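Got a structure for you, written out below as structure tokens; questions coming shortly.
As you look at this complex, bear in mind that one protein chain is not there, while each of the others sits in place.
Just so it is clear, A and B label the chains in written order, and each chain counts residues from 1 on its own.
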Amino acid sequence: MKAETKVGILGVFCIVLLTVFAYLMGVISPFSNTKELFVAYNYAGGIEEGSPVRVMGIKVGKVKEITFDPSFKMPNGEEAKLRLKISIDKKAWSSIRKDSKFFINLAGVIGEKFLEISAGSVDTGEFSNGDYVRGEDPPRIDQLISQGYGLAGKLLEVVEKNKGSVTSVITQLDHLATNVNKTLVLLDKATKNREVAKLLDNAIKISDDLAYLTNGMRSKKAEETYELMHKLLFRLEPMDGPAIKKFFQQEGIKAHLF
Amino acid sequence: MISLFTETFLGVFRPPFRKKEFFQQLHFVANTSLAIIVFCVSFAAIVTILESSFHMKLVIQNDSMVPGFAAVLILRELAAIVTALLLASRIGAGYAAEIGSMQITEQIDALKMLGIDPINYLVVPRFLASIAGTMMLTVIANVFCLLSAILVSQLYLGFTFGMFISSMHRFVHFQDIIFSMIKGACFGAVIPIVASYFGFNCKQGAEGVGHATTNTVVLASIGIIVVDFILSYTFSHIY
Partner (left out) sequence: MKFLAEIFGELGGTLLFLKTIMTTLVNKKIRRSDVFTQIWSVIIASFPTTAMAGFFVGAIMTVQFALLMNEFGALGYLGGLSTSATVREIGPLLIAFMLSGKVGAFTSAELGTMRVTEQIDAIRCLGSDPLQEIIVPRFIGIVIASFFLLGFGLIMSIFGGMILGDIFAGVNFQEYLRHIPTVVNPVSILFGTVKCGSFAVVTATVSTYKGFTTTGGAKGVGKAVVSTSVMTMILIVLMDWFTSFIGDIVLQIARGYRS
């Protein structure tokens, strides 16, 4: 073979390898047929162009483009100034429905950001290519923290300002506690008084009466009644609400008739 | 040496263009070195994977990032520099020995007598062929290095092909292979210039040729490392 031919073959091989690499890196993707969606956000915590898009946790596409559009409004009039263009593989397209939610999520050791799409229910329709959707703004952890800081600061301020009243409240509470303690001690002594003894006697009598009453309940007749009630409940159980209602209504009518 | 470089660089744009010579040299640079380079680079990739897994476990007790790390190291440094160092010893030493023995057998003087510019006839085709060949070999080395890295990580560390690729996505961009090609081209330019400089200044006798080749290999290797440092530093501001 001529040297030129060999060199040519090598050059072609090299270009093929470059293309394969580009395909693997996702720079060019001639075979995959993706569809596109526009997702609008007001805050998209740290997502970048090329961040993965996942449906039910499986990677199906990526964020293609991020644009700022200050005058953009959703059809329902809500402002959403950030627009993400995402590509989604066709095989996952049918599981994204109109009621799917678009979250921004964290994963991995270094906290890689990705766009998570929850699977929608089958009843609602599919998106068509290039639709606009409103994404769920992620909770801003930084904002939460700063709010927490503010709260803590205010609490501190309140405490510092009302230092005197707070201490007085505490001392009063202390007094109250000692008073209660004293009362309890007095009560303890009072049990020796006669009136209390009388009260106790009465209480014993009442309990005796109660015991007599319950004795009557423990008769054989009562037991039969219990059994009947139990059976009735057992039968009623499988019936659902409307049926019971109906039954009672009928019974009621019967009762009226008789 | 700088004057030789400028002369060669100017000679690139000056006719006559020696196409046949160029292709022959390219064949020598690229095709005959292909097997050796693929072989060496694959082994280097294996070592890289094992070592980076060792270090990862040492520092963050977790080797889930190994593919990404190793891929970055391979693409940015390893493939290009191993290819270039191998070529420096193979091509550089070969050119130095060839031109050196031409010098001591007075063939270069004969060329001058015939009115042929030795730089145009000898250096320029080699220069161009070396640049083109190193670029091509760098791409091939990169891909084979990654392939063997994937294989090894599958065998030793249990990463599947898909895991490797998706872990790569986090760190590697397509520019990396382009930068690696640029590096390859620069290394390819260093080798023939150094080799032909020592070849032209070769002293008489067998010892002279030996000296010329030795110096070529050493200086080309150091030149490659220095150029690599400069390029790495420059590219690090672009990534």
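The rule we apply is simple: a contact is a pair of C-beta atoms (placed from the backbone, for glycine too) under 8 Å apart; a residue touches a chain by one contact, two chains touch by 3 or more.
Remember, predicted model here, so these are calculated numbers, not experimental data.
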If I consider the whole complex, including the chain that's not displayed, which of B:29, B:72, B:123 or B:168 touches that chain?
B:72
List the chain B residues touching the unshown chain?
36, 39-40, 43-44, 46-47, 50-51, 54-55, 58-60, 69, 72-73, 76-77, 82, 85-86, 88-90, 93-94, 96-98, 100-101, 104, 171, 205-211, 213-214, 217-218, 221-222, 225-226, 228-229, 232-233, 236, 239
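The definition used in the following text is that only the chains that are shown with their structure count from here on.
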From the mean C-alpha coordinate of chain A to that of chain B, what's the distance rounded to whole Å?
58
Touching residues on chain B, where the partner in the complex is chain A
23-24, 26-27, 30-31, 34, 60, 62, 64-65, 136, 139-140, 142-143, 146, 165-166, 168-170, 172-174, 177
For chain A, which residues are in contact with chain B within the complex?
3-4, 6-7, 10-11, 13-14, 17-18, 20-22, 24-27, 50, 52, 59, 108-110, 112
